[in-house]
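Every protein chain of the complex appears in place save one, which is left out.
Right after this comes chain A.
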Amino acid sequence: MGMVDYLQVNNLQKLYYVNNSKIKAVDDVTFNVKAGEVFGLLGPNGAGKTSIIKCICGLLDYDGGDIIVNGYSMKNKRRKGLRHISAVLEGNRNIYWRMTVKENLEFFSGINGISSSKVKERINYLINQFQLQQQKDTVVNKLSRGMKQKVAIAISLIANKDIILLDEPTLGLDVSMSHEMRSILRGIAKDENKTILLSTHDMNVVEATCDRLIIINKGKIIAKDTVDNLKSLFNKEIYKVTLMEGPKNQLKERLKKVAQLLNYQKQAENTSLLLQLDNGNQLIEIFQLFKEEGISLIAIEKVTKNLEGIFIDLLKEEQHEILL
């Protein structure tokens, strides 16, 4: 039996009116997130990620389509939908900076209608889980950015809701804290069995944490798949070839007939070429060409694209389509 769709976003549209002109911030976006899944919303700044997140958590009215949270439409049954959602919006601003970590956890459980006696164990569990034992009685204002982000995420878990929305959870964090945050996110999904939807422009976060993702640009989905599928789909046969000396123009032309020359860099001691092939067998033809031209080969390596490369390719492709 397949997993249940906890969150369905169907043909979502959000318009903004700026100086009498209509801007489509979210344009016909459709996706679904299954229970226990970590789902990524990837896109450059201004792509519409935050608008989508805010529409899901009922902080932004949408103009078209619908959002269904565990069976409840966020248009008509917003409050019932909110029983299943908690969110950390950009910049960990869901915390009272003048209250301590523990006071914040107590406050947010209270305003969600949970009694302080019932939540005691959960607070202690989260404080231990997020390694905040030493900071629990510290006023949030005195914590580092990374610590504040940890507290913000702990708060989003206090009411034990099913879906956690995270808007740019690693923004502004240093490398080690960003790594720690990724393992925290994986832990939440695994140990707490939560469904996570996270928006980010950091490909490494998606690659390390997400099962599936959509890539959006200018409010539209430009790719939707599992992280692994996207990587294999976009990882064509790309090879970096390092030669003793640069190929003459004639060879370049012959090479272009066999493969796509993506990059050409001439350095003092060698020259490197980035070639994209349709299949690995074309390498034989290329070696033959080098032999005929008397060019010495130093090294050849297969280049594997990470998500960042795929992302850039997709944006370029989209730009190209617009120009056409």
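Points worth noting:
Just so it is clear, a residue touches a chain if its C-beta (ideal position, glycine included) is under 8 Å from a C-beta of that chain, and two chains touch if they have at least 3 such contacts; residues count from 1.
As a convention for this text, contacts and distances are computed from a predicted model.
Hidden chain, UniProt protein name from the list "Succinate dehydrogenase cytochrome b subunit", "ABC transporter permease", "Monovalent cation/H+ antiporter subunit A" or "Peptidoglycan-associated lipoprotein": "ABC transporter permease".
The chain that is not drawn here is touched, among residues A:Gln8, A:Asn32, A:Ser73 or A:Asn94, by A:Asn94. Although one chain is not drawn, the whole complex shows that of A:Tyr6, A:Phe31 or A:Phe108 it is A:Phe108 that touches it. The chain that is not drawn here is touched, among residues A:Gly58, A:Gly146, A:Pro169 or A:Gly219, by A:Gly58. Although one chain is not drawn, its touching partners on chain A can still be listed: residues 16, 51, 54, 57-61, 79-80, 82-83, 85-87, 89, 91, 93-99, 103, 106-116.
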